[in-house]
Each structure stands twice: as structure tokens, then as C-alpha cells.
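See below for the structure under consideration.
Only one protein chain is missing; all other protein chains are in place.
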Amino acid sequence: MRVVIAEDLYLLREGLVHLLRAHGLEITAAVETGPDLLKALVEQRPDVAIVDVRLPPTFTDEGLQAALTARKQVPGLPVLVLSQHVEQLYARELLADGSGAVGYLLKDRVFNAEQFIDAVRRVAGGGTAMDPEVISKLLASNARNEPLGKLTPREREVLALMAEGRSNAAIAQRLFLSESAVGKHTANIFAKLDLSPSDDDNRRVLAVLAYLNAS
Amino acid sequence: MRRYRVAFARAFALLYYAVTGAAQAVTTLLLLIPTFCFGAFSLLPRVVLPVRRSAIRARGRARAWSGVEVPAPYRPEPPPPVPQADGFYRSGRILYETPCVVSRNARWKWLFGDPATWRDVTWRLLDPFVAVVLAGLPLLAIGYGLTMPMHWSPLAVPLGLAVAAAGVLALPWLIRAHALWSRWLLAPSDRATLTGQMHHLARTRTEVVDSQAVELRRIERDLHDGAQARLVAMGMTLSAAEGLVPADPPAAKALIAHAREQSSAALAELRQVVRGIHPPVLAERGLGDAVRALALDSPLKVQVAIDLPVRPDAPVESAAYFAISELLADAAREEDAEAVMIDISHHGPRLRVTLTDDGNGAFGVYSGLGDVERRIAAFDGVLAVSAPYVGPTMVTIDLPHALAGSIIDVPAKMPVWKMVLIVLGHAVGWLPLFPQGIVAGVFKLVGADDPSWFLALHLAEPLQWPTISFMIVTGLLMYGTAMVLSVAHSPDDWESEVSPNIPWLRLG
Partner (left out) sequence: MMTYLRRAGAALGHVTLMFGLGLAQLPLALLLLVALLVTFGLGLVFFFVPVVMATRRWTILVRRLTLVTTGVEIPTAYHAEPPPPLRQPDGWYRGGNRLYKSARLCSYNTRWDWAFKDPATWRDFGWVLAYPLGSALFAALPAALVVYGVLRVLRGEPGEILLGVFLGVVGVLIAPTVSRVIGLSIGLLLGPRDKDRLAGQVRHLAQARTEAVDTQAAQLRRIERDLHDGAQARLVAVGMTLGAAEQLLDTDPNAAVALLARAREASSAALDELRQLVRGIRPPILAERGLTEALRGLAVDSPLSVTVRADLPVRCDAAIESAVYFAVSELMTNAARHGQAGRVAVDLVLREGALAVTVADDGRGGADPAGGSGLRGIERRMATFDGTLALSSPPGGPTAVTLVVPHATLDSATRSSTSAKAVAPRWKSVVAGLCFGLFSLPLLPLGFVSLFAKLHHVPDTGWWPWPGLPASFHQWPMIIGMIALGAALLLTAIVLTVQISEAREPGAAE
């Protein structure tokens, strides 16, 4: 799998390169600035890009902007955005085109190499990987949403994990449930939220995120 | 036509006010005598408060009739006296048992010490004369002009009509002139404005410095108690794990996992600190998106409307952000509020933030208003709250020069008459000044025989000098008017907001 990395701090860039190489991913470019990133993304069309939000030269959201621009030119280009802080606003912008293949994680998530690599692969495969903090903020800002209030605590847990982008199997593993039980929960959730059910994991996730974002 | 009808009515009203005002002036005068000559000082409020009330009404008229804003310069009324711990009321160095003397002293000082009181009194004494002249003269002219045709001379009809028309045409201008005269005495003096500005600046500067110190101390403490402590702990966990690796790998693994959690926690704490200092979204995206991000994080339904062509300077931006954040948090505390509207707009360099909630008038939840007010005071910002007992609360933050550094203020379009005057002054001013004025004067001094094309020299001898000086004055006036008009129109600039009012530039 070919990966492009954009991170301006040497320490983190090298760390990421090591980590990904150790898991058998191929790093085609490790860039430092927004313009370089855009060039690398458009020219190399990697299987996935791992992008820091804040990049030189402006030290604003240069990385995010470059990723969004690249996704406009190369629709569906998988991008995993890393940041020291998470904002719903950025998550929305990433999800806006509805085509998936995006991830948005806190940099802390790199600590757990396996989960991180899993997220990278998920995004590369067209799935989503949203940081739990984004999801909890999303749920919090939906606090007064009535249909959500009708969910049982367990269903809320399932909903949160689903919104993070996990498959039924992963959710089952996480919550120590059987896969069929998770399936039942998701069906309930979809019924309560008045969403049309779908078998495809990715599409389901996107539907949930769109629902949460709509309010 | 309506304009003149209204002005006509107003002139009569003005005459009426002049008569009642004269009565009040005489009363005031008569009451001032015992007040000061016989020491009946307690009479003072009774003397000057009615004057103040009529001055306030006159300010309202100036605004309503002529659009002349006359700010009221009064000092705030003293608060009612508060007893000390021992039950006595203190005024200066004397203690009283009852509050009435204290309150009377305070009110006396409040009224006597306020220069505005004495400016009001002066206005009251002089205004009847001015009003009678300004409103009475044109009315007289109209009346005289209309009765002139009764003399049945052939010239009388057109002449009379001309006089009456002149009176009618002058009316609106004279009403305005009266408003300007009121402003001259009733608006705060330049001195008062300046000292007021100075105190405001000194106070806000002190607040800025103090809040800065407090903020830095908080950051220091947060870092010290949070991230730094965790880092120390993590270091210890790590060295313990290192020692355990050869002997007890599973225990070492647990320790490493623990250390990882500690580093996560330290990061979360740092994130919190950073959010309180300078939120990353604000740094990355500016005020508009930062407020949108706030709106998304709020449990309320927040509608955001933003009209900002440029980013304000960083300090203002940050102050506005934290102010909105505070207000939003307060609004979320209100029980029956579900939706909030935030509107950020600009008008020239002025930035205005309006936050409206749909709650039922629980204004008390806005506990952070004092903080917000202090925060924006450093930018001369003003906070206004409209909170009816029942109904939505609206909070407005006004930052008068938030965008001054980044926006070009397009001056209001110049009215045509001003433009004409300016062009005329510059184009024709030389005619009376030089050939007809100065040069004619020189010719007269030299004693040239030929009057040539000097108008003045064609006149009878006693009229020559007056005409020459009249020409010179006319020329100078034309230039002066053109100059003053154009300067007064261009908005103030790099030293703008603090530049003193220059009376002769205030015509515009």
C-alpha cells in the first residue's frame, strides 16, 4: 500500500514513517508543507494520505486545505487527517462530499499502533475513521435531539462506535457481544432514527454521520 | 414643500419654547440668588434639575428636528448612601446617624461639581434670546413680506414675495442653526470628553495589564500542575518498566501501557491549556469559522450568520471569540432556550456581534457579562443587553474599531451641495481675492488713475475700501469653506479615534 505523509515536525514524521514501514506499508513521499503535499497527492495518487492539519508556510490549516483540494481533483482520494485537536467543523468538511474514504484522528491515536494501522487500512479501503472525541462531541451537540434520546445506553455505545467507522465485527469485539447482537442493535438504531438500513458497512457509517451532522 | 411646512411649525414651537424658557430662566435666576447669596444650598437641586430636564428635552429636539446628535454629558447620579459596619453614614470625615444629610451632600456635590450643570444654566439663560432671533426673524420676514403688497406700489408685490420666500427658505437652516447652538453648550466640552477618554483609557489599560498577568499565572499553574506533573510521573513509570523488561516482561508491558496512557492524559491537558489560550481553530481559520466550530460544539441549535470581509487583528479576534464563547455557554445554561442566533456583521471598521436566544427571559443566566465587558473594554467595545421579563434575550457586542487595521472605510458620499461649494471655492475664489481684492487695493494705494476693470475703483470714494476688503474677505471665505469642507469630509486616520475634536473641522 502506497502512503504519502505530510507532517512538518521531524520527530513525528520519522516516527510515522518507521511505524508504517514496520507494518509493511510503502512510503512514497514524506512532505513538510501544504503545497508539496498537494503536488505529491495529485502526482502520485497514493492509496492513502496521512496529513497533519497544521503545516507551513502559513501554519494554519494548510494540510487540511491541501487534502480537500486534492480530493476535489482526485475524487475519493483516501485521506487520514491527524491533528493535535479535533473540531467538528473540520470533520464536517471532510465528510461533506459524502464519498467516504476519510479519517480524522487525534495524534494520540498513533500510540496504539495496531488500531492506528487498522484505521489507515480502513480509510484506504474507502471506509471512515473518526476520532472518538469527535463522535462524543457530535453526540453531545445532539443532546436535545429527540430520536437520539430514545436509544438505550447500549445502542448509544454501538452508535458511537459505528460513527467512528468500525465494522459490525469490530464493534462486536469491542463490546464483547456476538455479531448478530450488534446487528440487532444497529437495526434498532436505524429504525429509531428513521434511517434506511443498508448492508454495506461504509454506507451505513456515512448515513449515521450524515444524520448526526444534519442537526 | 412639506419640509418648509414642518419648519414653519417648528419655528412657532421654538418661539413657544423660548417664551416658556425665558420664564424658567427668570425663575432660575431668582432662585440662584437665595441659593448662593443667603446660603440656601439645599435649593440647588430644585433650581438646576428642572433646567436639566428642559436641556434634555432640547437635546431630543435637536436630534429629532435637525438630526444633530447632542450627547448628554451628565455624571451618573450618586448611589444611595450605605451605612458602615457601625451603623453610621459617612460623608467625608463626618459621621451621621441618618442617611439624609449624607445623601443631600452627595447630591449637592454631584450637581454642583458637574460642569454640565453650569453649562445647562448658561444655556437656559441665553437660549431664549437666541431662539427668538433665529426663529423670530424669518417669521417676521415672512409676515412683513406678505403685508408689503398692501402698500400698492408697483415694486411692492415682487419685493414682498421675495422677502417672504427668503424667510421661508431660511427657516429649515435656522432651525438647524438653533440645534447647532444647543450642541455648542449642551454637548460635553472637549475638555470633558478628553478627560473622560483619558480615564477610560487608563482604566482599560490597567485592566489589560492585570488580566494579562492573571492569565499568564493561570497558564503557568495549569502547565505546572497538569502536563508537567504527568510528564514527571511518566518518566518514573518508564524507568521502572525499563528495569522490569528482562525479569518480568508482562509487568513491564503493563507499565508501558500505563505510561502511554499518561502521555495521552498529558496531551489532553495541554490541549485544554491551548484551547484556553488561543484556540487552534481561531489560529487556523479566523473568527468566522471559529464561531461556527463553537456553534457545532454547543448543545443548542445555533444559527450563525457571518459577514466579515477580512480577519480582524489577532487581539480583537481573540477577545471577540472568547466573548462569544462565554455568552454561548451562558445561553446553554438557560433552561428553556433551544436555539441561539449569532450574527456577526461589520459596518466600516465597526464589528458587531449579536446573540439572540429564544429563551423566556432568564437574563440571570448571563453571569459572564462582566467578564465579557472587561474583555472588550480594551478595544473600546460596548456590551448592550436587551432582556425583557418575558421573551428572548439579546446581547450585542459592539467593537468600534475592530477592523480599523484591515478595512478601508469608504467615506460616505459627499452631498452635491458640498461638492458644488468646494469646486466653486477653489475655482472662483481667486477672483475676489486677487484681481478684485488685493490687486485693486494695491492699485488704490499706488493711486492709479485708471479704474480699469477693478470693480471697487468704479464706486464712489467712501465705498472703495469697504468693497476691497469685502472682496478679500469673500475670497478668503470661499477658499476656507472649500478647504474646511473637504478636510472635514475625509474621515480621520492614523490618529483618528483619539484625536481631539477640532471645532472648526466639525462642520461636516
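Letters A and B mark the chains as written, and numbering starts fresh at 1 in each.
The criterion applied here is as follows: contacts are C-beta pairs under 8 Å (C-beta built on N, C-alpha and C of every residue); 3 or more make two chains touch, one makes a residue touch a chain.
Remember, predicted model here, so these are calculated numbers, not experimental data.
Touching the missing chain, out of B:Leu223, B:Ile306, B:Leu369 or B:Leu421, is residue B:Leu223.
Of B:Gly21, B:Gly160 or B:Gly429, it is B:Gly429 that touches the chain left out of the display. Residue-wise, the contact with the chain that is not shown comes from B:Asp114, picked out of B:Asp114, B:Glu326 or B:Asp398.
Screening B:Thr98, B:Thr195, B:Gln303 or B:Ser367 against the full complex identifies B:Thr195 as the residue touching the chain left out. Counting the whole complex, the residues of chain A in touch with the unshown chain are 9, 11-12, 15-16, 18-19, 22, 54, 59, 84, 107-108, 110-113. Chain B residues in contact with the hidden partner, per the touch definition given at the top, are 29, 32-33, 36-37, 71, 73-76, 112-116, 118-119, 121-122, 125, 188-202, 204-206, 208-213, 215-217, 219-220, 223-224, 227-228, 231-232, 234-235, 238-239, 241-242, 245-246, 249, 252-253, 256-257, 259-260, 263-264, 266-267, 270-271, 273-274, 277-278, 280, 283, 314-315, 318, 378-379, 408-411, 426, 429-430, 433-434, 438, 475, 479, 483, 487, 490-495, 497-500, 502, 505.
Here is the rule we use: only the chains that are shown with their structure count from here on.
Considering their complex, residues 260, 263-264, 267-268, 271, 274-275, 280-281, 283-285, 289, 292-293, 296-301, 338 of chain B touch chain A.
The touching residues of chain A, counted against chain B in their complex, run 53-54, 59-61, 83-85, 87-89, 92, 106-108, 111-112, 137, 140-141, 143-144, 215.
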